[in-house]
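Apart from one protein chain that is not included, each protein chain of the complex appears where it belongs.
This part shows chain A:
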Amino acid sequence: MATKNKYDRQLRLWGAEGQAALSAAHVLLIGAGPTGTEALKNLVLPGVGEFTVVDGERVGESDVASSFFARECDIGRPRAVVACELLLELNPDVRGQSRVVSPEELFRSEPEYAGSFALVIGAQLDPLSLQTVGEACWKRSVPLVVARTCGLVGSVRLQLRRHEVVESKPENTTWDLRVGDPFQTLEELGRECAGMWESWSSFERGRVPYAVILAAVAERFRRERGVLPETARDKADFRHRITQLGGDLENVQEACENCYRVWTSSSSLESLEVRLSHQDASDVTPLVKVLRGIAKFGRIPIAGPIPDMHADTSQFVALQRAYARAANADAKAVRELVPSEVPDDYVNYVCRHLRDVRIVATRSLADELESPDLEDAADALAESDDPTKLAQTPVLWYVALRAADRFLLKRKRWPSTDPLDVKDLVADLQALSAGKLPWTPDTWDHHAIELARFQNAELHAVASVIAAVAAQEAVKLIAHMYLPINHTFFFNAINASAATFEI
């Protein structure tokens, strides 16, 4: 029997909230070639709300050869119109329109244009258009995803002036147990446990959830020493105290495994300093308002959920409820400190995920062009001493592609395999990389010749990988879930490797 909901499979990744954000988003695609249309396809299928395609060119033979969204019969028609028509066929829930105009011209005459979109994708833009689009998006704080395919290599670059992620969904959940800094009920449970332990039978001891045991031992440790364990010796001592309680009990073993939570479960706002520093941001978003409320509140509100523990069911359920009650109380108190225009649900949402809140900013494209920082990328080159492996490192191709772009800017054409062009390109590559990379090839000839051969072509199989990554990042940005890459993803199809780096 068929599922009614065609989005069922993706909802299981990004949830109803992510889907709602996606279907409310209006996305701008600039550049309707193979890379751009494939990227937009990956947003139309899962149900983006609306899109606009901007492109000034007409469908040519190479589009038909390498794009799914341009047919033989479309040759000569505007690429934007054709792409829009064919993309809309994919999903009747999505609205879309096109504008037949070169991006350069559009952004010159309407500098505010980017401001009305949730996100802009710039695909296969020439270096000049990219600068214009990049500046326009930066100025209006619109997230920009730049996708580019060149023969057997390609890249995705994000430009984010300030991007908020509430649910970064780290791979490992960090539970907020507060065992070293207990709230009232937990403190009471711990005290009761400490008081009764000696008189309990082994069976009764085995029923106590480990969080309570940890709270009890931490409380005693602090009373004796004035502080929680800090040094390795303290920590070993603490662990020893736990083991003493009965190493054969499963809950005690669990407590021992989770000892570290005692010294990492602080409620102090300092541990969130980086995130909270954004409370002074000029752009006062709802998230900033909640963060300011939390700063006034004075400590991290309790998240609520707790992991499964070996324990008597009723004790565990009671503990679960205690955490949930404490979390509600904290969220309520924060609520009072946040302006009323921020909805209750959102305040709760932020309180619950506060540990996963991230605020991300990348360098601007203009900055990167002005003063490329190859330090991060250099790390990848320091890892091997095999020159044949090193030559394929994505960052070298990044540098090579940059040189080819400079050639294009200067000469208004892509370099050819003509020895003179190659010589020029190699010279520029040496200038770009000299002293900035820990390793460079003896000769850049190989990279230069290959790039000349690629002719900046959008090979479909490569474009489709680049487009998929670009769309994936777009979904993350639109949904404000998961951490976006920072800031460049580079794919080398010669050996199917891809790396991310900050330049």
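FYI, contacts are C-beta pairs under 8 Å (C-beta built on N, C-alpha and C of every residue); 3 or more make two chains touch, one makes a residue touch a chain; residues count from 1.
We adopt the following convention: contacts and distances are computed from a predicted model.
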UniProt names the one chain left off this complex as which of "GPI transamidase component PIG-S", "SUMO-activating enzyme subunit", "Trafficking protein particle complex subunit" or "Tetratricopeptide repeat protein SKI3"? "SUMO-activating enzyme subunit"
Given A:Ala114, A:Leu130, A:Leu152 or A:Val212, the residue that touches the chain left out of view is A:Leu152
Taking the full complex into account, find the residue in A:Arg207, A:Arg241 or A:Lys332 that is in contact with the omitted chain. A:Arg207
Hey, which of A:Gln131, A:Gln253 or A:Thr500 is the one touching the hidden chain? A:Thr500
With respect to the chain omitted from the figure, which of A:Lys41, A:Arg79, A:Arg261 or A:Arg358 is a touching residue? A:Lys41
Contact with the hidden chain only, please: which chain A residues? 1-10, 12-13, 16, 34, 38, 41-42, 45-47, 61-62, 64-68, 71-72, 89-92, 151-152, 171, 206-207, 250, 308, 310-314, 316-317, 320, 376, 379-380, 383-384, 387-389, 391-393, 445-446, 449-450, 453-455, 457-462, 464-465, 467-469, 471-472, 475, 483, 485, 489, 491, 493-501
